[in-house]
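Note that one protein chain is taken out, while the other chains of the complex remain in position.
And now, chain A:
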Amino acid sequence: MHAETKPTDHKAAALAAFKDLQREPGVTKPDPILVVDNVVRRFGGLTAVDVKHVEIQRGSITALIGPNGAGKTTFFNQLTGFDTADAGEWTFNGSRMNGVAAHKVARSGMVRTFQLTKALSKLTVIENMRLGAQNQKGESFFRALLPSSWRAQEDEITARADELLARFKLDAKREDFAGSLSGGQRKLLEMARALMVRPELVMLDEPMAGVNPALTQSLLGHVKDLREQGMTVLFVEHDMDMVRDISDWVIVMAQGTVIAEGPPDTIMSDARVIDAYLGAHHDAPLSEEELEEQLQEAEAALEAEVEEEAGK
């Protein structure tokens, strides 16, 4: 189906970029597309986000993980202009993005999807897709009244939308109202629609939630395809198998702050991460499986350390 099993140029490049990085929160990346500094968002007494420094490597797939309520969605909202941060600065492609309106953020090439899917129910699937295209002549009031001025562009947009729909296996639903789609199909539609914007950085908030396993595999394939096409992906996900499968780098948030960064295969053995996920229950595993898991993780961590020592 997808050619992602053998490492491709883009994957190799991404992995190479991360190879020698320190596994510390806020570590600087060789070629960051997004650089975030001191972003704070408080809700009353609760500090939902307090990120000191984070960089997202261009052309990579970065996972943002963390327990429920860690502030991942809130962090997305700040970066994309859907909520106003109390403090902080961030640059995308070198230009400042704090205080920029959401639609301008999207236009500049930083496009997000929502954890709670926002399919436009009373528009058909194909209309949802067309809406994503940028710089549409027919979207200006006066030119809208002259169909000849936008017909050709509309045809191009439709062709591109149909291609994407086919890729996301939604072509059979083309003329259906988006409201008639299943939850998983809506996730697919939202992702496909975001791609109509032609983003440079795609920010996906739990794209796989509620998607069945078979479809998940093809979704993972799509995400890897995005990297092959030169896009940068930042995504939130709870399922560690998926994170391990597709991400080049993992950023871990807990209680609003970035507590750890590292490659996907070792990040879960980081003591800070285990702490954050298990909290007070760290010493008291809840089930057999969890005990197994913890022991294995501890072992893996030890092995990794031994290997590192040996390497020096």
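Note that contacts are C-beta pairs under 8 Å (C-beta built on N, C-alpha and C of every residue); 3 or more make two chains touch, one makes a residue touch a chain; residues count from 1.
What we mean here is this: contacts and distances are computed from a predicted model.
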item: "Cytochrome c", "NAD(P)H-dependent oxidoreductase subunit E", "Branched-chain amino acid transport system permease protein" or "Protein nirF" - which is the UniProt name of the missing chain; value: "Branched-chain amino acid transport system permease protein"
item: Which residue of A:A13, A:V27 or A:L120 touches the chain not shown here; value: A:L120
item: Per the touch definition above, residue among A:L64, A:V111, A:L170 or A:I246 touching the missing chain; value: A:V111
item: Touch with the omitted chain, as defined above, among A:D31, A:E139 or A:D155; value: A:E139
item: Interface with the undisplayed chain - residues on chain A; value: 80-82, 101-104, 106-107, 111-114, 118-123, 127, 130-132, 134, 136-141, 144-145, 147, 150, 154, 177, 179-180, 193-194, 196-197
